[in-house]
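Selected chains from the complex are presented in situ; the others are not included.
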Amino acid sequence: MKTAIYPGSFDPITIGHLDIIRRSARIFDKVVIAILVNTRKIPCFDNEKRKEMIEKCISDLDNVEVVIKSGLTIDVAKEYDAKVLIRGIRAVADYEYELQQATANMTLANDIETLFMVAKPEYSFLSSSVVKEMAYYHADLSKVLPKEIIDEVQDKFK
Amino acid sequence: MKTAIYPGSFDPITIGHLDIIRRSARIFDKVVIAILVNTRKIPCFDNEKRKEMIEKCISDLDNVEVVIKSGLTIDVAKEYDAKVLIRGIRAVADYEYELQQATANMTLANDIETLFMVAKPEYSFLSSSVVKEMAYYHADLSKVLPKEIIDEVQDKFK
Amino acid sequence: MKTAIYPGSFDPITIGHLDIIRRSARIFDKVVIAILVNTRKIPCFDNEKRKEMIEKCISDLDNVEVVIKSGLTIDVAKEYDAKVLIRGIRAVADYEYELQQATANMTLANDIETLFMVAKPEYSFLSSSVVKEMAYYHADLSKVLPKEIIDEVQDKFK
């Protein structure tokens, strides 16, 4: 069984993230979505809320699991026996950072492969930050968030 | 009448910004310089002072107006019936961020066009941050600031 | 009257080019599409055919004209009294080349402004070369070419 891990902060999950998850779930036997806790940054939504929002969006996928973890990504991968680490990429700025992370991880654990999946062009501008900026100014979120969580995010920024 | 909006924080306006403004004013019937208020970041110069400094530098241009606004850039553009959003770009790092913003704005309001104008090569390193760093260490500001505001900026960092 | 020039080889025009043309025609009073003749490269479609194909696609736009020209872009711009040169950009590779050209043109003729317009995300992979590659292998061209010229391009590669 091939397990892939998809790490991130998902604060909150966007339709871009969801697209990467659905595409990964078609390729790998199991996909573990790892919400990585960053103790030095206060998230907009707390860990449990972020997990709950992701789970709402993937209820139809039975080979995907959501977990909350702290520590280095490669240690989380080892814990779930994932040999593949999925990262969505959008553009060069993303890519440079991701290339650096992937090279660091390759050096630290050479049996875990980072695989990059390209974001759909129509999601190429999307990030949790963009979504929060839009929500803050009460813009229409229907093109950027999964429909399952739009109300929740809007409520947060009321 | 074609109106273009040129948004930014202008904290403070540099000769690079001023060059983009003068060049835009030759192409469009009206240019609205929008000082965007970012409530989550404390500026070095307050809103009114930044407006005043810009106005000092453009007193000879009669088709340019300076306004202080909060909210999404595209909403400000709509308020002034601007169909064009001007952004100066210098290099790739800029460009990636700008490309993402432009794509986001295209998705949110497809009747407003972002147009990029290339910074003059001699201003390719310039930003408000670089200027503030230089002012902090009492470097010569005559190559980076419009002459109208040099004294004011120097005083601030005394 | 503000005239913009949109130079290129258009061998053949793609839906990406057409999108830039339509968006430019909304902003400027007149748009001159300049097919630049490159004597050192044999085009797939000859000059007149390329002009004819573009004209088929823009028959509903009355402020757009197509011309065949050789020489430096800025000299063509001067001939048509265009103060603006439009370039569509897609990604960083594009951008670097375009930035270099724009800077060269700025040095040669500082009264002509290059303005970059961002390609729609769904056209971000599109170029005449990609289209010809697809046509060569008889792939479906309906997502990449204006419908007015699909048959013609397909015939060419039969």
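In order of appearance the chains are A, B and C, and numbering begins at 1 in each one.
Note that a residue touches a chain if its C-beta (ideal position, glycine included) is under 8 Å from a C-beta of that chain, and two chains touch if they have at least 3 such contacts.
Because the structure is a prediction, the values reported are computed rather than measured.
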Exercise. Full complex copy number, with 3 in place?
Worked result: 6
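We take it that only the chains that are shown with their structure count from here on.
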Exercise. Where the CA atoms of chain B average out and where those of chain C average out, how many Å apart are those spots?
Worked result: 30
Problem set entry | Two or more partner chains touched - positions in chain C | 91-92, 121
Exercise. If you look only at chain A, which of its residues touch chain B in the complex?
Worked result: 90-93, 122, 124-127, 130, 133-134, 137, 139-140, 143
Seminar exercise, completed: So, in the complex, the side of chain B touching chain A is made of residues 71-72, 75, 92-93, 96-97, 99-101, 103-104, 107-108
Exercise. Touching chain C in the complex: which residues of chain A?
Worked result: 91-92, 121-122, 124-125
